[in-house]
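Quick notes on the structure that follows.
Removed from the display is one protein chain of the complex; every other protein chain stays in position.
Here is subunit A:
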Amino acid sequence: MSTVSTELAPLPRRENRAWKKLRANPAAMVGFVLVAFFILIAIAAPILPIDSPIATNWSQIRKPPSALHWLGTDDIGRDILSRMIWGARASLLAGVISVAIAVVLGVPLGVVSGYLRGWTDATISRMTEALLAAPFLILAIALAAFLGPSLTNAMIAIGLSAMPVFIRLSRAQTMDVLTEDYVESAHAIGIGHAALIWRYILPNIFPPILVQATLSIATAIIAEASLSFLGLGQQPPAPSWGSMLNVAKNFLDQAPWMALWPGIAIFLVVLGFNLVGDGLRDALDPRDT
């Protein structure tokens, strides 16, 4: 027995499998390109050679697309291209910040709930169920109306409405991780509660939360557009795709392009986030290798 060699040949390094799978997925790559495009123009808005999004021009009212105004002008002569680009900021910001609110509040509540169980879990879970009982958009509208119309309040309202999903998800994932052998072996080396949550639970529940967050950004962008359409989000004259649609609905016959561009933009950015989210889900799914 003692003649058996205890030396092993080193294994070759492996590339990150999830990233490789994601790159091999054309739909996800299309999604990435779409999302990256909108993020770029939103960031670059102040330095792009475009008109002011709020400058009116009474000689250029409801003009169709032309060399001067590539996407046309709206009912008070503002350049639609400029309003689209600045509106992307409102949409993306609302999408990202409201989901960040949902994650930052929802994940800790869910992890605590799944980790402690007992009455803490019962309290948090019943409250989550109460929030989930109301449809997402209705809840967001109610909260936004309660907080008062502004983009910031819309983001808070959307974030709070999206939070229950993250509580549920992280609670279930935490309970799942707690049954793993490596948690038992963590107990066996005397790991404390804080280290167990930070270094064992959170990193292992991260992938499904990332997927859910990406998909939730798409939903949040639609929610922001809906709230702005209803006048509960971005306030005039600041541009947002939702509020542009709201105005455009009065001129569908005379100036259909006013509704067309924001509609297409919302469609594309939501499609982009959904494709990325689906791609991430497939790439991070351990069952399917």
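Everything that follows uses one rule, which is that a contact is a pair of C-beta atoms (placed from the backbone, for glycine too) under 8 Å apart; a residue touches a chain by one contact, two chains touch by 3 or more; residues count from 1.
Going forward, contacts and distances are computed from a predicted model.
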Self-check item: Complex member absent from the view - protein name from UniProt, among "DNA-directed RNA polymerase subunit alpha", "TonB-denpendent receptor", "ABC transporter ATP-binding protein" or "Cytochrome c domain-containing protein"
Solution: "ABC transporter ATP-binding protein"
Quiz prompt | Per the touch definition above, residue among A:Ala24, A:Leu68, A:Ala130 or A:Ala195 touching the missing chain | solution = A:Ala195
Quiz prompt | Where the unshown chain meets subunit A, residue by residue | solution = 1-2, 4-11, 13-14, 180-182, 184-192, 195, 199-200, 203-204, 206
